[in-house]
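The complex appears here without one of its protein chains, the remainder shown in place.
Order as written gives the chain letters A, B and C; numbering starts at 1 within each chain.
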Amino acid sequence: MLTSDGFIRILNLLSVGVLVTGMLILWRRSLLSAVQIFGVQSLLLALMAVWIAFYTGAAHLYLIAFLVAAIKAVAIPVLLSRIIRRLDVYTEIEPYIGVATSLLVGAGLVVVAYFVMQPVADATNLPTHNALPLAFAMVLLGLFITVSRKKAVTQILGFLVLENGIFMLAVLATYGVPTIVEIGVFLDLFVGILIMEVLVYRINQTFESVDTHVLDELRG
Amino acid sequence: MDYVAKFLIAVVQLLIVLGASPVLVSLIRRLKARLQGRLGPPWFQPYYDLAKYFQKESVVSETASWIFNFTPYLQFVCMLLIALFVPFYTAMLPLDATGGIIVIMYFFLLSTFFLALSGLDTGSAFGGMGSSREMTIAALAEPTIILAVFSISLVANSTNISTIILRLGSDYGLLFNPTHLLAFAAFVIVTIAETGRLPVDNPTTHLELTMIHEAMILEYSGRHLALVEWSAWMKLFLFLSLLTNLFFPWGVATSLDLLSFVAGLVIFAVKLTLAAGAIAFMETILAKVRIFRVPELLAGSFAIALLAIISFYVL
Amino acid sequence: MFDATLVLIVLVAIHLAGAVAVYLTRQESLLTRQLNGIFGIAGGVMALILALIGLQRNLPGSGSTVLLSLEGVMPFAPLEFTLDRLSSFFLLLIAVVGIPVSLYSIDYMREYVSHPDQPGAHAYNLGLFGVAYQIFILSMILVVLASTTFTFLFLWELMALASYFLVVFEHRHRDTQEAGTLYLIMTHLGFVALFIGFMLLSGPALVGNTTLSFSELRISALALPSTQRDIVFLLMFIGFGSKAGMIPFHVWLPQAHPAAPSPVSALMSGVMIKLGIYGLLRITLDLLGGGPGWWGGLILVVGGASALYGILYALVDHNLKRLLAYSSVENAGIILLASGAALVFWSAGNTALATLALVGALYHILNHGVFKSLLFMGAGAVLQSTHTLDMESLGGLIKRMPWTALFFLVGSVSIAALPPFNGFVGEWIILQSLLLSLALPSQGAHIFLTLGLGALALTGGLVAAAFVKAFGISFLALPRSAQADQATEAPRLMRWAMGINAVLCLLLGLLATLLLPALQGISRAYLGPDQPTVGLAISGLEVRTGTDFGSLSPLLLGILLALLALIALWGLRLAGINELTRRSMTWACGRFTLSPRMEYTATAFANPLKRIFAFLYQPVRALTIETPGASPHFAQDISYRNPVRLWFEEYLYGPVARGIVWLARRASLVQHGSLHLYLTYILSILVILLVLTRG
Partner (left out) sequence: MWDMIRKIRQVGILTEPLPPFPAEYTQQDPQVELVGGELQQRTRILLGRSLHIRQVDAGSDNAAELEIIALGNPYYDMERFGLHIVASPRHADCLMVTGPVTRNMALPLLRTYEATPDPKIVVAVGDAARDGGIFRGSYAIIGGVDQVVPVDLYIPGDPPTPLELLTGMLIALDRYRGKSSRRE
């Protein structure tokens, strides 16, 4: 059987990997590669779920891991890539906040997350508790991506990163919420993305742009 | 370690950096040529170049001052000095207690400082432009270097190179810790920026307006040029040695016997070949980025280095 | 051995006699300057002796014997002076900077004598300058020895006034007057904060008692409630911080330093702003005896921010002295950062690391004193020779002023913290102390220290860029103006003064191990013995930190550098390289001539970083092209301005100043000059007061 030390070590590596992919999404201007990075991130999350399931013997986590891999690592990236190709919008040309600055803000958010979550992490005595601040940092990063980018696709991506963060938090803190809830969330998410796809398409048709700031004007 | 062994190791370190750095450059050039479908220059081309430069006269601008003549020698000596502190095949560095990794980084900065001054010295617009850009990149790369070095020394709990290598080498668990890997990623980026490789700077460019490092040395000729070029190669060699040995200290000799030295040398050669292959490959598939996109790259490496430190405290 | 009291009396006598003697000579130029310089040097030597006595005697950190107590000199309270470890260190700083600067001033001040061949030029009164100069140095020396509240505040104010008169010495320039006024306002704002701080420090029973000595304050401070201690700390932090040039109180520095005569800038930047740090250390380490962790954290964060802000503005400023002034803001920031780290470590109970950080801070104080005064003297030499400080009209000075250029280069390399000079050793120790912070258990401290490290790391490279610009643009390549072209080397005494400091830069770098034990002693006197482990160990030529964490041997590095240089030169000669050198035109793609207008300018040099940090600078770009003819292609005059935004001036002080003016305007409404109206005011106030006080 694995030692607890080895388990934590691999788990930590995976969580940092997830965080780094979050930063990479901030880094890249190319929408397609951002979507691919998101796929990698989800794959890492799935691996993390498998790893925890393997260690704790929580069988339902295998199912959830499979779902994550199938929906978030494959289906959603495919969908989003389709939107990008169809709309012919490939790069985030000028985000609200410059790439260099937003990377620094991103690193700052990680510090904030660490600061905020440290008491929580200290309060639990799960072997996974150290990675909790990283999961929370993912939530903040996701929010930050959503507010700092102009293109609708990136904003969806930000929302998805946020969702990944919440999922990671759940997996780390409670070894996964009940399966049925999780499945429900995934279904919602999937449908949500489908709706967003349609919406983005419509926005593009109406305004000939997917920059969301064109929606600022309330009168139609 | 007795003094004879110390002295011998120091001499061998110097010989390695002087002798092997042109080979490393040649290796990268040949690999790149292969990837571009060419045969490429002969193996010993850098040596031919050096020998030829040393045989030529040196033309110095009328405007230039002693700084211009002094810089190549200073650079050369700085690189030699750094070579005494960088692990190649053995961790038993004779002068390790004289200064650690911070000293190395500041001697690199010293040579950059003077090179930038010599770029300004001739009054040529190209030189000034090169200096300005070089200092911009150095100023932005410096924080990442410091933070990456900080991460390594956190993991190994030392800033002295020998100690770092010994501690990391004795516990492979330390190598696969997030801090170490993130610091590695950050260090890779600053290595590229500091040694003037693609996508930050193009070492083979002929257009002055796209130059960074090359623009500063446009005025050098003869023996000065030989020294500047050789120093640049040594800098690349030293950075790659640091990169490979600090982060993957496998096979670095930790005892004073011939067998481990030989094994260390062989493994070191393999590591450098891999690093050279990676550089050649990257330079083939990447294009140079605009100079004002370089800060994004470096900000990224800074963020990664910061993450490395945070993850050390968190995890 | 000398008796410390006697030395102090002689010192005071020298400076006072100097002031009188210089004043009596009035305008008599050469003698005035010589007397001023000689008395300054003599006083400096006395200060040096006093400092050495203090450092040698193994004085306790605090509560040492009273050196001198003067009753009846002042009407209110006696003046009292004591010598302890911290004072000794700062005396050393004053002496080390003061002696060369006084030497320098002898030749420099001839600028201000009216020239027979320049009848139009106004002469300035050198006698008055000498008086202010002697008093300034004397007040700085005495302020670090002062040991009662009254003595301290009195001398602090005297120092401020003396330096004000020195700043406005060139009173015929309007800029100078404005800079002086700003300095006066800022320094008095700081003084008010200090005054209230000292009042509160005396404790509830003795509020307002200014005759309290520091040893009494130490006792009363222990009894203070913690909120009052916090308030005292904050007030002192603002008061001393404004003198040290930390943001947002730094605004006077970049104005006052360029306006003052160069020896004065050198003294102000090299010494006076350090006295702000002295005050802060005196309060936090000694009088208050340490505080909660956030005190150190606050100092650290503000210090880090000052360091970054200072260097970023130094980078884009093209006035040589203002660049140096901004760089002083940066260095004060680094010193504050290290001091803050020391306090954080101390409050966490790790005196080993606190000692390490404090030694770093103290060493950097001394180093900065040496190289910054050197740089200001160099800038002064440039100013005297070319009559301009605008880097865009300098250049090519290395050929015309080779010694000044060499010394300025040494200063630049030192300030950029490059080995083998002194700046490097200080920075190395500070970095080591921050790197070792992982030994702390507290998580909050980690965040502070990581931020500090990030700030320090960001500063390091930018300093190098700023000083490549400062030296490269001002001294190298072709002169950009006729004045620069006709520059001549600085006079002998100025060269000597700069040479002394340049040598000191090298010696303090190579022989750091000789001085560091003394600094360690000072730190331990306040912080207590090292625990849990050793922070800093000095053995022979080697400095070691932590347990096997880092080691440095500056002298050995220097020797290695020299040795390798010899070997390399010998080897190259042996290999038979071609040593022919031919001089030719600078390669400019075959252009016919190389004109200075083709050179890279200071603006251009800093432009990439200006664009990268545009979110901070918010540069305003203004390009005007004058084309007199019909064709737009033949421009006669192109002017390009790209000024940066000064945040604190624009968004903090601007609105405050406007608000005050606005209030004053409002107030003027009631001022009509009519006697009846004024009587009406009095009447109505009387009525209101009567009504209010009825019950």
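Criterion: a contact is a pair of C-beta atoms (placed from the backbone, for glycine too) under 8 Å apart; a residue touches a chain by one contact, two chains touch by 3 or more.
Here the structure is a predicted model, which means the values were calculated and not measured.
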Report summary line: The chain left out of view makes contact with B, C
Query raised in the report: Where the complex has a chain not shown, which of B:L15, B:A51 or B:V270 is the residue touching it?
Result: B:A51
Query - Full-complex contact with the absent chain, from C:H387, C:R492, C:R573 or C:R591 - result: C:R591
Query raised in the report: Which residue from B:L218, B:V252 or B:V314 sits in contact with the chain not drawn here?
Result: B:L218
**Report entry** Interface residues of chain B (partner: the chain not displayed)
**Finding:** 29, 33-42, 44-45, 47-49, 51-52, 55-59, 205-208, 211, 214, 218-222, 225, 284-285
Query - Interface residues of chain C (partner: the chain not displayed) - result: 576, 578, 580, 582, 584-585, 587, 589-592
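Just so we're on the same page, only the chains that are shown with their structure count from here on.
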Query raised in the report: Taking touching chains as linked, do they make an open path (line), a single closed cycle (ring), a hub with spokes (star), an all-linked set (complete), or other?
Result: complete
**Report entry** More contacts between chains, A-B or A-C
**Finding:** A-B
Query raised in the report: Per the centroid of Cα atoms for each chain, what is the distance between chain A and chain B, given in Å?
Result: 37
Query raised in the report: Measuring from the mean C-alpha position of chain A to the mean C-alpha position of chain C, what distance in angstrom results?
Result: 49
Report summary line: Expected list for chain B, residues touching two or more other chains, is 295, 306, 310, 313
Requested in this report: List, in ascending order, every residue of chain C touching at least 2 other chains.
Outcome: 443, 450, 612
Report summary line: Residue positions on chain A within touch of chain C in the complex are 98, 100-101, 111, 114-115, 118
Report task. Spell out the residues on chain B that touch chain A in their complex, using ranges where they run on. Result -> 173, 176-178, 181-182, 185, 295-296, 298-300, 302-304, 306-307, 310-311, 313-315
Query - chain C to chain A touching residues, read off their complex - result: 443, 447, 450, 612, 615
